[in-house]
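What follows is a structure written as structure tokens; I'll ask about it next.
Missing here: one protein chain of the complex. Every other protein chain is in place.
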Amino acid sequence: MKRITKEIRKLDFIATLIDTVYILFAIGLIYYLFSVLALPNNITDEVNTTYQILGSTWTSAQVNTAISLLVGYFIVFIPTTFSNWKRVRSKDVIEMDEWTYRSQYLYSFMSLFLSFNPFSAVIRFLNATKILTIVQGHGLKQSLINIKDDLLDFFSGRTFQRMKARRLARKETSESQQDLERISKQDFTLKVLVMVANYTFLTFIALFIFLPFYWMILTALKTNTELTTAVSPRLIIGLSEMQWVNFKVALDRFDFGLYLSNTLFVGLASMVGTVLTTILAAFAFSRLEWKGREFIFSILLMTMMIPGELYTITNYITVRNLGWYDSFYALIFPFMTSIFYIFFLRQTFKQIPDTLYRAARVDGCGDFKYLTRVMIPIAKPTITTITILSAIGAWDAYIWPQLVAPSEKYWLISVALRSTRFTDGGSDARPVYNVQLAATALVTVPLLIVFFSLKKYILAGVGRSGTKG
Amino acid sequence: MEIRLEELTKIFTDKNGKETRAVDNLSITIPSGKLVGLLGPSGCGKSTTLYMIAGLLKPSGGKIFFGDDDVTKLAPEKRGIGLVFQNYALYPHMTVRQNIMFPLENLNIKREEATKLVEEMAALVGILDQLDKKPSQLSGGQQQRVAIARALVKKPRVLLLDEPLSNLDARLRLQTREEIKRIQRETGITTVFVTHDQEEAMSISDQMVVLDYGVEQQMAVPQEMYNHPANLFVAKFLGNPPINILDGKIEQGNVVLSDNLIVGTSKSPNATVVVGIRPEDFRFDPQGFEVTPDEIEHIGRDTLIYFTLGEKKVRAIVDSDSVYGKTKIKLSVKKDKLHVFNPETGNVVL
Partner (left out) sequence: MKAFKLKLQNLLWRMKSVSHHSFVKTEEFLTRHRLGFIVNWPHWLKAIFYLLPAMLMLLVFTFYPIINSFMISFYTGFNIQTGEFDNYTLLGNYIEVVNQANFLQALQNTAIIVFISVPITILLSLFIAVALNSIKPLKGFYQTIFFLPYVTNTIAIGLVFAFMFSGNTNTIANPVGLGLANQVITWFGGQPIAWVATGATYWSAMTVILMYSVWNGLAFKIIVFLSGIQGIDKQYYQAAQIDGASRAKAFSRITVPMISPMIFYILITSVIGSFKTYSSVVAIIGVDGMITTGSSGSLNMKTIVFYIYDYISLAAQDGLMSLAAAAAIVLFGIILVFTMIQLQVGKRRVHY
């Protein structure tokens, strides 16, 4: 048994490795195609040229289709490969039930037909069969025979006969039993109705929420002519019509690299500063005992009510006086300390029982050591949430950066988005929406990726922040 | 390491200025290498005393000595104590091994030596195979053993346990009782533990100290305390079912209860007294006094007889064989099993 498990793991590992190679190759391919795209002369122009790739001539439409397919491939396969890697690397006992081998079969088919990866397909198929043998106690052949038997039963009406016999048997039961069954059926229908209503409601809201995102990507992929001339906008466009070149135009005009590095720098710096000050302050307010602790904390809480604009005015003057105007210092320092985070972390620290502190004292542990060795590891989820949220904050910041660091070299990503003009050369300088939304998508998508990978922590942390009010 | 408490006092003041004497001039000596139980009802100051010995609470008055050293002003980590908390206080994010190793980080020893100590201690308490689990994966009894191991790993002079058995279920309690006794025997370390369960204390302690409202009531070897309680409180506290308390007087060398019933003799002068008789100290005696039982319960080996004596309800336990089939119930009190107390002070009268 153990030998087979080891074999399965090894095969899983190899298959995932091959998947990764394919993905890397696809990344290279898409990069090449993207760089080959020709920029239009005028921002509103549509591009329709031919490209020479690998000796053959491709039209714009074909290149678009290729890129679209590759993007679709990424969306499906990168997350699955990640989860595959996690499964391969985990030291836990692997679960083996029907879902395991069914999903392996699924992956094998997907590998073969969707990503043209016959190697992984074959390996996963073998793996799936092995797991099937272990779980069901019989091999693939027997499973197929079972399926065939079930189908035969179904088509020859034997299944129906069985169901009918069961129903007749039920009718023989007593009156009260039938009543009960009727009531339970009513209950059941009610439950089903409620469930349907629930899902409909949720789906509507989900559509409402998701619509802007979809619209953003959709518009970013349309041509400008379509946007300005079409009478009613289309809801879906074909793979070959996806104008990936818009992204390239956006990148051309929008110094993404600079703004991204600015935002990353400010984000990381303020995150480090925030986390450090918050941990120390929350420790002081929760674990240490000193006179006036609660009093000062209540005052801090009250300041949360004051609109940020009140601070802005004076902080603007202070920043100018300190000579920090138009520099990174102005972006990082003023809002480094957030009372909200201190409050949040203090709540978490307070939940660590006192006896633990006393036990640590008896063990010879000082205050600082207790903070670093015991409190921080226990409060890790909260600290993670604070880290993530404070880093994301830099992404969203607009008002303050625009006020105190107006020169372009300090622009953060939101500031740049709002300020860069994606306009046509015309006299009334109307914004060119497809390119502008392409830039917006470029700004939004990285954050979405971060969110999807960390969503477990973010959702848990935000939820907890509300429990103590 | 002998522990000596001199006039130890702890006064708590609440925000209205009211003072509560949690521990009142306690002066006891805990002999070296013995397992001593601090026993008493809730709020009697036993945990407070324990924490003062540990150094987590500062005494309001008095001194504490470990051997010849005055440790009253010393911080807990400098006293060389091991403390097992009532809820174990294990670090939840560390494995068992790391938990036990934590106290050793502050001593100047090599890591290999520390690891060896950890394993030695784990073997002593019997969790050698759980070393890499986290506390949340262990049962209550196992967690407690980890807590004990952590307390002992730095070879302290004194081991303190705060209500070690109250979080365990009945069966585990019996088992763990024996474990604690075994570990104390093997290490020979001076151990003080706090409990409110008298059966528990009686079964494993070498000596017991009974406290009430911060004042020491008696300190003695368990069986001695049971047979010769120094005052009414101790007499009532020990023993299950509890002792029968009756009003009576001493008249001309006889101990007389209501209805002029003579139950025993006493050398003290005439006085009004309170008499205590344990249920098991009654026996069937054809020459004794007759009682009309309110109820009789036969429970295998024992027979419970409930009767009334001068408006007080009395419980007696006698051997089943001796009363079986008898129509009249006649009882007397076993010799030297009479406890006579002064009604005002509660102290025993000889």
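Labels A and B are assigned to the chains in the order they are written; within every chain, residues are numbered from 1.
Basically, a contact is a pair of C-beta atoms (placed from the backbone, for glycine too) under 8 Å apart; a residue touches a chain by one contact, two chains touch by 3 or more.
This is a predicted model, so every value here is computed, not measured.
Engineer: Name every shown chain in contact with the chain that has been left out of the document.
Structural biologist: Hidden chain, whole complex, touched shown chains: A, B.
Engineer: Based on the whole complex, identify which of A:Thr312, A:Ser327, A:Thr355 or A:Thr384 touches the chain you can't see.
Structural biologist: A:Thr312
Engineer: Write down which of A:Leu17, A:Ile53, A:Leu140 or A:Met216 is the residue touching the left-out chain.
Structural biologist: The one listed residue touching the chain not shown is A:Met216.
Engineer: Residue by residue, what part of chain B touches the chain that was omitted?
Structural biologist: 105-112, 114
Engineer: Of the residues in chain A, which ones touch the absent chain?
Structural biologist: 194-195, 198-199, 201-202, 205-206, 208-213, 215-216, 219, 226-233, 276-278, 280-281, 283-284, 288-291, 293, 300, 303, 305-318, 320-321, 333-337, 339, 342, 367, 392, 395-396, 398-399, 403, 413-414, 417-418, 430, 433, 436-437, 440, 443-444, 447-448, 450-452, 455, 458-459, 462-467, 469
Note that only the chains that are shown with their structure count from here on.
Engineer: What residues on chain A touch chain B, complex-wise?
Structural biologist: By the definition above, chain A touches chain B via 353, 355-356, 358-365, 373-374, 377-378, 380.
Engineer: Can you list the residues on chain B that touch chain A in the complex?
Structural biologist: Per the touch definition, chain B meets chain A at residues 54, 56, 75-77, 81-83, 85-87, 89-94, 102-103, 106-107, 150-151, 154.
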